[in-house]
Structure formats: structure tokens, C-alpha cells
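Excluded from the complex is one protein chain; the other protein chains are retained at their positions.
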Amino acid sequence: MSDSIDINGAAAGLFEPRITAFVCNWCTYTGADLAGTSRLHMASNVRIIRLPCTGRIDPLFIIKAFERGADGVIVSGCHPADCHYTSGNYHARRRFAVFHDIMEFIGVDPRRMTFSWVSASEGAKWRDVVNEAVTNVRALGPFAAYRALAPEGAGRAAPAGPSAAAVPASAGAKAEAS
Amino acid sequence: MNELRELARTLLTDGTVRVIIGWEDARRGARPAFVTDPADADRLIFDTRCVHNLVTYLDPRRDNVAELGKIGLVVKGCDAKAIAGLLREAQLNRDDVVLIGVRCGGVLEENELPAAVPLTPENVAPRCYGCDNREPALVDHLLGEAQPEPPRPVTTIDERVAALDAKPLEERWAFWTEQFGKCVRCYACRQVCPLCVCERCVAEKTRPQWIEASAHPRGNMSWNITRALHLAGRCVDCGECERFCPVGIPLSLMNRKLQQIVGERYGYTVSDDPENAAPIGDYRLDDKQEFIK
Amino acid sequence: MSRVGVFVCHCGENIARTVDCEAVAEALREHPGVAVAEDYKYMCSDPGQALVKKAIEENNLTGVVIAACSPHMHEKTFRRACDQAGLNQFMCEMANVREHCSWIHEDRGEATSKAIDITRTIVEKVKHNRPLESIHIPVTKRALVIGGGIAGIQAALDIADGGHEVVLIEKEASIGGHMSQLSETFPTLDCSQCILTPRMVEAYQHPNIKLHTWSEVEKVDGYIGNFEVTIRKKARSVDEDLCNGCGDCQAACPAKRIPSEFEAGLGKRTAIYVPFPQAVPNIPVLDRVNCTLFKGRRKGLKKDACGKCKEACLKEAIDFDTEDTFVTEAVGAIVVATGFKLYDIGRDQPEGLKGYGEYGYGEVPDVIDGLQFERLASASGPTEGAILRPSDGKEPKTVVFVHCVGSRDPEKGISYCSKICCMYNAKHAMLYKHKVHDGRAIAFYMDIRAGGKGYDEFSRRAIEEDGAEYVRGRVSRIFRDGDVVKVWGYDTLSGEQVVIDADMVVLATAMRPQDGIRELAQKLSVSTDEHGFINEAHPKLRPVETNTAGVFIAGACQAPRDIPEAVAMASATGAKVLGLFSADELEREPAVAVVDENTCIGCMRCELVCPYGAIEQREICTVDGHVCGHVAYVNPGVCQGCGTCQAVCLSKSVELQTFTDEQIFSEINALCYWE
Partner (left out) sequence: MTHAAPTRETYFISDDDLRALTGELLGAGTEVIAPVAVDVCASPSAIASSACLRPGVKPIDIEYRALEGAAELDLSRGLPVLSLKQYFLPEYEALCGWREHGIEVEIDAVPTEFAPRVVLAAKPCDSAALAVVDKVMNWDYQDELWNGRREATTIVNMACPVIDESCFCTAVGTAPDDDKGADALLTPVEGGYLMEATTDKGRALVEAHAARFKAATDAGGAEQRGRQAAEERAAARVRVAANLEIDAASVRDWIDTHFEDPLLAALGVRCNGCGACSSVCPTCHCFDIVDEEEGIGKGTRRRCWDTCQAPTFTLHASGHNPRDSQNPRYRQRINHKFSVYPLKFGEVLCTGCGRCTRVCHAGQDLVEILQAIDVAARRPEVAAT
């Protein structure tokens, strides 16, 4: 699929999504290394944060990434049965299943959250996961809805009445929600 | 009710317990009662207004309750599930509390009434519908007559969740951002939750501060998502979080959705069996992973 | 205030071609908390490292970030450099701007800004790194070897000769394993017994080797350097100290028609027996399943139905009432050498395997497997080395050897090559021709895999000198037809169907891991592959280690192996163990979880998810010593640093050092995409 999409969006003047990836050290991070040593070209929108194991990844990481303006996230680790720590990814799988479902219930488009198993030998798969995530999120546009939750900072005028919470944010979000 | 008062009197008199935590009638309706003197046993009541999940008073962090001495606690079936939760998570020794179970036919949604009224589809607490534990097993004494099933509320929680699920993503987002937007971060939901017993809530951890402290929509969003996730597979659906919320956020919808998720994915339902291990922290090799590439 | 040094490597042209390294250094100079940022052609070179060391000393840096290749490549290099410059090595991190950036992007602008982002995140992480000291764990300098085959014996001998005590356990009555069943070994055709027996005896008599036969691993506690292993000594009914191996009991035993496992079912044994004459130790066991006395007891007979062996034993070594006993051994390292079993293609199959009903194994007596042929060909075997077919004891004039029965046949559930069959088939054909000069040896093969010193020459000899006939193709059906065994095959070279009236057929059945391997793996918390072979830590670089520190693997428990390979692996594990035992204390990276006892409420969710059982509940006491609660405790010796405990901790009261919440939070924060 990677060939079918334009991995260089800027050139094509497309929206450039910002994607934060949380990957395990033993499979996906190494798989991404392999993609590098194999010179597999891919979209440059993804920023990797290395963790020992998907078992270490807390949904709070993803929420924080969205808070910081990420348009999408990737969570990736060892395939079932391949976990370097034997079962970290099984626990992660349950945690993220619940997180995935509840975020969808809240109204977050699941296509903003890519979960994948990428082994140390799957450099090509990593390339595809990255490109696919970029294509999906690019299609969805910026995650304006989440950014609309941001409070008035000091730079901007402080809220006069009751916190911007109740009315404006949700109104804004409604318009921009993904 | 006399049965309850009699038992309370006996337990207090023979020193089995030092305090009975139940319900009493007060100026603004039923409320939690702390009876230490056998003479006061007649203050105790149990009727459709006795909504409170008193298990929250067993929070090991509540030193001022512990100071009262050994506790005799009156529990409904749903409350007993919370007891099981505390046992499951090593927050309670079963021997440290005498559990007085009451057969329950459901409670009112709005309990601040001068006198008990019979349940109708209009006034019944929606969560009571389909209750699977109206006669708690995990108790030392089980009181009261067998009760009829609570009436079906005009709208069930499941129907409300379904209605929400049926809406497009944008509308669900608008809905929840409006709801969470109202949050003033008083943490009443946490304080009354019988299972929120952390010494230091993650919301109060400052290094790092995962959850922003001020009540802006962004901090409220992460707080409310986190609160819900922390209760996945643990929530006993006592509804106290929603009832105590001063701004009326429909937390029971979040909680119910989580119950549905762990139910559908892992076939898990919360029960008052302490051996029924929670689904998060457990796994099966063949867990569904359709959302993973 | 942090003073971080950032060092951007060009990696020759590897990074500089697509990433503007000067620009990255420039951008990082402005970054809060960065004291110095430089770029250089080859950071990993001596001058490059010198540059880092110099910067540390001159700016007295609190942290170092090397923007270069993957940490998997050079993290150790640069941490060592920092250490030498007096900066705690764990204050150094690498930003991967090569594999994750310059090599996968073309647009210089994009690549450069991404490289800046990547470096920023790591700088932010390093700001929250803490100086850490390696963990020191005492080492019990005793080893446990599981399995008394050639691999186990070799490992035990190497470790014992290295001067350390070894506990060797074997589930059968004697050590020796499959090698003791073999007739002659390829490619030299030297007698298996003759080379193995001395090793068995040496192991038995070695002052440093403590042997438990008829024993199995019951339970494994602890961790590298400090295992506590509980061993089940199955009731033998014979006192190992009193017995002198005279054999009178066997002679006296009335149950003489029990198929002998050692003879692969071709020979018989008694109920109380020594598996084979050269058994080590030469002490019988009583097979309670087949013993008349125990059969009687199971039926509930008041009076014991037999007792002849006991009467016959002058040493009074026999006791019918012994129970299984348990011994615990404290060891610092464990070598797993449980070997293999043959794919029992006849009878009902384990999950995923289909068997070869069409080959008539188990129904046609003259269809046998490789091990049975070994026994026929063995001078000490049931036929004293004469090749006689099981059904009528006649000398077979036409013998068909079928390769790859099970192996390389995903259809039948096994995709791998069993590796030794090509060689032993050639050997079998040879042995047969040496003994039956006018016989025909016909082998059906897929292709000949004879990699190994002298192997190809050997298999050619079978064909060219000994006249074995090799047919390239598969056998579709084998069945009895009167006196002969009909073999339907297909010659893919001539493209013709081949039908052979054979007197005997030898199937080269696949090698499979031993029964109970998964249970054992679980006890050792090591993982197994889909077939049940134990996974090595790294297929190339750590072939005899497992993911559980202190547990090593030798021989066919890891994959099909021939004798020289098994022995080589065994000696490799020996070297690993001796290396582990060379120091009194073990040094480990401090990437372990630590509990904050002030906020932990001891709900023990972490204990539920810990794959290593590293977490236990611990009481905490007030200053005056009375218990005031319980909290989780992480044993740094057992913890492997996956961090799953931290993710499930509701109050975030457990921190994985080197990947703390603050570090990760800062990384995410560094990727703030505002304005």
C-alpha cells in the first residue's frame, strides 16, 4: 500500500498530521531500525517514543499526546506470544481494547489511534503502519476538537465569566469534532 | 426494620461491634447513620430511600471511621459487590467487619424525601433494573422479606447508552465535552466511590502532573477518562458518583459502557464473589484484537 | 538547572546526507537546559568520544544526548565514554536520527526538522534521568542440569570440571538419553555406546556432580544466581545406597513380557528393571504400573500378589512402600537439556498434528521408525545386531527408508526440517548393506541435506560405495500385502510411479520436543515456540541463553540437533555458567521497578501482571515497629524491567527506573505541537 499513498504530503501541499508513536524496545523499535537499515522510505510525520514494552504504555500517554496537539497516535509492540517479557503485550491488549472502545464512545475517531503488532523483522510492515496512519489522519484533518479543549492561556485574555468550560469549548468542539 | 434494629442492638450490646453503620431519617430525608449506643438502634431504618452505598465508609484511609471501633455495616446486594472489590484488592479483612445484608427490591433515584414511597417506573433508580444481586451472599446476616423485582424504569441506562452510541461521533463528542465541561473538579465522584481508595489519587500526583489540576475542559477530559478507565471491570454500579456530582454529569453512562465493554470482550460481570478476579490485570491468549493491525 | 550536552553525529554521510546536522546542533543550542551542542563527523570514533568527554569536563554536564544511530547500536559505547569522563552512565541517552530519520526520508527539510524533534524529546528525557548504580546480586555457585542425555552430561562435566557443583537430574532410571540407544554414529560409524559410556561413568563418579535419576523438576523459585529448585524423586522402590546392582531382583521378577522403552518396543523387560546393561547408575527401578504386586494392590487385594524381587534381594534394598520424595537444591544457574522425542506418527496425535495413518505405522509390524532400526542394528540390541524384521524375524531383503516423515510437511503440522534424518538414513542404509550384502536399500527423499563436516561425503558413500538406491520423491501409501509391505511412491525425476514390495520399511520420523516441555518452560518462565521448542534469547547472538536470566539451553530442546551440535551447545552453556560463576556478585542494569511505599496501598494489581513473579506483598511498620499496613515490593533481582506493573498501578506508585513517568511525560511534552 505504501506506494499507493503520497508519503511526502508537504510537497503535495497536503495537511501534515502530527503523530506520536509509543513503541516497545524489542520488537517495533527494532523493526523501525530495520526499516532504516533497509532504507524503506516512509512519511516523516511520526515521532517515536521508545518504551521497554507495550505493557508499560499507559492510556495517559495517549491522552497527553492529544493534549499536546497530536493529531494521531500509534501504539505498537511485539506480536502475541513474542513479547520479550512473555506477557506484557497481552496485558496491553486488554488495556487498549477498553481504552479504544471508551474513546470511541466519547466521540474520538478510532482512526486517530493505530494499534499494531510489528516484530523486529517487519521493517516493511512498520513502514506500512506509519504510512497508513498518516493517510488516515491526514484524511481526518487536524484534531481540532481536542485542541478546542485547551484553556485560555495567559497570552490570551483570561476567562471573564464561569470557566470557558461549560459553553464555548463544547460548542467549538461540536463544530470541529473529528 | 425491627429485625434490623434488634440485631443492631444485640451486636452493640454484646460488643460484637462498636458501631453500626446504616441509614437514619433526618431533616432532609434518609442519610447514613452511625449508631454506637444500643439505645439509638431504633434510629436505624431501611426503605426505598436508603440509596447510599455505605461501603465507602470502609475505605482504609478513613481513620475517623476506623476510630469508632469494629464496624457492623448494613449492605444491599449492590453494596456487597463493593465489599468483594475491597477484599479482592486486599483493602479489607473480612473478619474486621460484620456485614448485615438486607434483601432489596430497589431504591429511589431521588431519595431526599420525608418518607419512603413505593417504587414506580418514574421514581426508581434506573441502575436497579435487572439487578442480579438483590440478596447479597457475602454477608453474616441476611434480613428482610424476599423482595419483588424493581420496576422497569421509563428509560433504562442501557437504552440511554444505546441512544448515545447511535449518535455520530461528532455528537457524542459534543455531548461529552459539554458534560465534562461542567466538571468543577470537586472530586465528589472519587470521594464517594467505594473503590477509589488510593492514598494519593493519580489526579493529585504532581511529578509528573498527568492530569491538569484546574477545571478547564482539557483537564476535565483527562480526569473523567482516567476515572472511568480506573474503574473498568471494578465499578459495582452503585451510582454514587453520579448522585454526588454537584453539576450532574451522567457518569453512570460511562460506567455502564465500561461494564458493557468488559462484558462483551471478556465475558466479565462484577459480582460479590471476591474470587472473581477483575478482567484488567488478567488476559487470555485468544482475547479479541480486531482493533489491532 | 540541567546542563545537557548534545552531540550530533554525521555518521559520515549516512546522517548528514539528509539531515542538516549543523542546523540540528544550532537549534538545540537554544533549547532550555542545553549547555553545549556540537556536531561531528563520527561521534563513535575515538576523537568523537574524546570530544564528548572533553565537553563533559569543561561544562560539567548533567546529561548527554548523542543524536546518531539506534541505541541498540552504540548506547553502550557512549555510556562507557560518559562513565570514563565521570558522568554517571545512565545520564547518557541516544537520539536515533539515523535508522529512524536520515535513512528513511529524502526531503532534507523534513528530515532535519524531524531530527530536531527527536533530539529535543531525548534531551527532555535526559533532564529527568537520575544517576543509577548497577544492581549487585550474590551468586550461588552451583548449577542445575535438567536432562541426562549427551548434552546434559557434557554441560554437567564442563561445569564440574570448572570447579563448581552440579546437580544433574534425569527423569529416566539411567542417564544416557537417546545416544545410548544408537548403534553407530555418523559420519564416522563409531560405536555410540563406546564413546558415550565413559562419559556417563565420568559424570556419575565426578566429585562435583550430584546425580538424581528417576527424578523431575517440581518447582522453580528465585532468580539468576539464586534459584531454589524443588526436585521430585519418583518412588523407585529400591534403596539407592543399599542396592549393589547384582540383578537378582530382575531375574526373580515373574513379569518378563513388558515392552522395553530402551529397545523401542522391540525387546522385553521385567517389572523391576535396569533399562540397559550399561545403565548409570546400575540400580533398578520398580515399574509400578506393570508390577504384579501393585496391580494387585490397585485391585484392592488384601494380600500382596507377589514379592519375589524383595525375597531375592539379599541387600534388603527393596521397599514396596516408598513414596515420591522431594529435595530442594539451591543453584545459581540452570541448564535445560531435555532433548527430543520422535514424532509418534501412529497412534492418536497431539493437537495440530495429523499423523501418518497411510504409512501403517503401529499396524504393520514391519514398518518401524529410525530408533527401532538403531536397536536392530545395535550389537547390544534385541537381535544382537542382526537385521531381522519384527514380524517373523526373517532377514529383510528389501528395505525402504522414507525421509521427512512429518518434517517439512506443514500439512501434517510440522514445518521444520528435523535435520538429522538425511544423515541417519544414509547411515541406516549403509549399516544394512554391510550386514545384508545381497539386500536392497531404497530411500525415498525430498532432497539430501548433508551440511556438516564429512556429512556429504558420508551420504554419497552410502549411494556410490554401498549401493543404496535413492529415489527422489514422496511415498503416498504403505500397507501390508500378504508377506510383503507394499510401498507406493513417486519418482519425481523419472516422473514415474514406483511400487515396491518391501520386507521392511524404516520411517525417518520428525524430531519433536519432549513431553511436558511446556509445563517445564512455565516453571522456568521461559517461552517456547509453536512446536514447543524452547526459545533462545537471540537466534544468532544468544543461541544458548533464554529470556530468563540464568537459564540456559543445550541440545534438541531448542531445535533439532545432532550429537556434535548438542555437545557444542552444552559446552557453550558450560562456558556461560562458568562465566556467571566467575564473580561472587552479579551486576545488572538498574532498569527495575521501585515502589513508592508512601503512596502504595498494596492492592497488588502489579503482582497480578508481573511476568516474573518479582512482586510480593510486604508489611510496613511504624518507627516503633508495629505493622501499619502492607505494600508491594519489587525484587530487583527478579525484575526484568518491562514496566507493566507501572501501567496498571492506579496511583502511579511504582516507577520503572530509566523509563519513569516523568521521563516519558517530558518526552510527550517535548512533542508539543502548539503554534
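The first chain written gets the first letter, and so on, giving A, B and C; residue counts start at 1 in each chain.
Everything below uses one rule, namely that a residue touches a chain if its C-beta (ideal position, glycine included) is under 8 Å from a C-beta of that chain, and two chains touch if they have at least 3 such contacts.
Quantities reported herein were computed from a predicted structural model and do not represent experimental measurements.
**Q** The complex has one chain that is not drawn here; which of the drawn chains does it touch?
**A** Visible chains that the missing one touches: A, B, C.
**Q** Thinking of the whole complex, not just what is shown, which of B:Val192, B:Ala232, B:Ile261 or B:Ile280 touches the missing chain?
**A** B:Val192
**Q** Among B:Pro126, B:Pro150 or B:Gly233, single out the residue that touches the unshown chain.
**A** Considering the complete complex, B:Pro126 is the one touching the chain left out.
**Q** For the chain left out of this view, which of B:Leu253, B:Val270 or B:Ile292 touches it?
**A** For the chain that is not drawn, the touching residue is B:Leu253.
**Q** Of the residues C:Lys53, C:His74, C:His100 or C:Arg120, which one touches the chain left out of the display?
**A** Answer from the full complex: C:Arg120 touches the omitted chain.
**Q** Tell me, which residues in subunit B touch the chain that this view leaves out?
**A** Within subunit B, the residues that touch the unshown chain are 26-32, 34, 52, 56-57, 62-65, 67-68, 109, 111-112, 121-122, 126, 153-155, 160, 163-164, 167, 171, 174-175, 178-179, 184-188, 190-192, 204, 209, 212-216, 219, 240, 243-244, 246-248, 250, 253.
**Q** By the contact definition given up top, give the residues of subunit A that touch the hidden chain.
**A** Residues 68, 151-155, 157-163, 165 of subunit A touch the chain absent from view.
**Q** Mind listing the subunit C residues that contact the chain we can't see here?
**A** Residues 1, 30-33, 120, 124, 598, 669-670, 672, 674 of subunit C touch the chain absent from view.
Heads up, the rule we're going with is that only the chains that are shown with their structure count from here on.
**Q** Quick check: how many Å separate the C-alpha centres of subunit A and subunit C?
**A** It comes to 38 Å between the two C-alpha centres.
**Q** How many angstrom lie between the centres of subunit B and subunit C, each centre taken as the mean Cα position?
**A** So the centre of subunit B lies 50 Å away from the centre of subunit C.
**Q** Counting only residues that touch at least 2 other chains, which ones in subunit C make the list?
**A** 609, 648, 665
**Q** Where in subunit A do residues touch two or more other chains at once?
**A** 64, 81, 87, 91, 95
**Q** For a test of understanding, state which residues of subunit A touch subunit B in their complex under the given definition.
**A** 59-60, 63-64, 67, 80-81, 87, 90-91, 93-110, 114-117, 129, 132, 145-146, 148-151, 163-167, 169-170, 173-174, 177-178
**Q** Please name which positions on subunit C make contact with subunit B in the complex.
**A** Checking each residue of subunit C against subunit B gives 598-605, 608-609, 617, 629-630, 648, 650-653, 661-662, 665-666.
**Q** In the complex, go through subunit B and note every residue touching subunit C.
**A** Result: residues 60, 89-91, 197-202, 205, 207-208, 210, 230, 277, 280-282 of subunit B touch subunit C.
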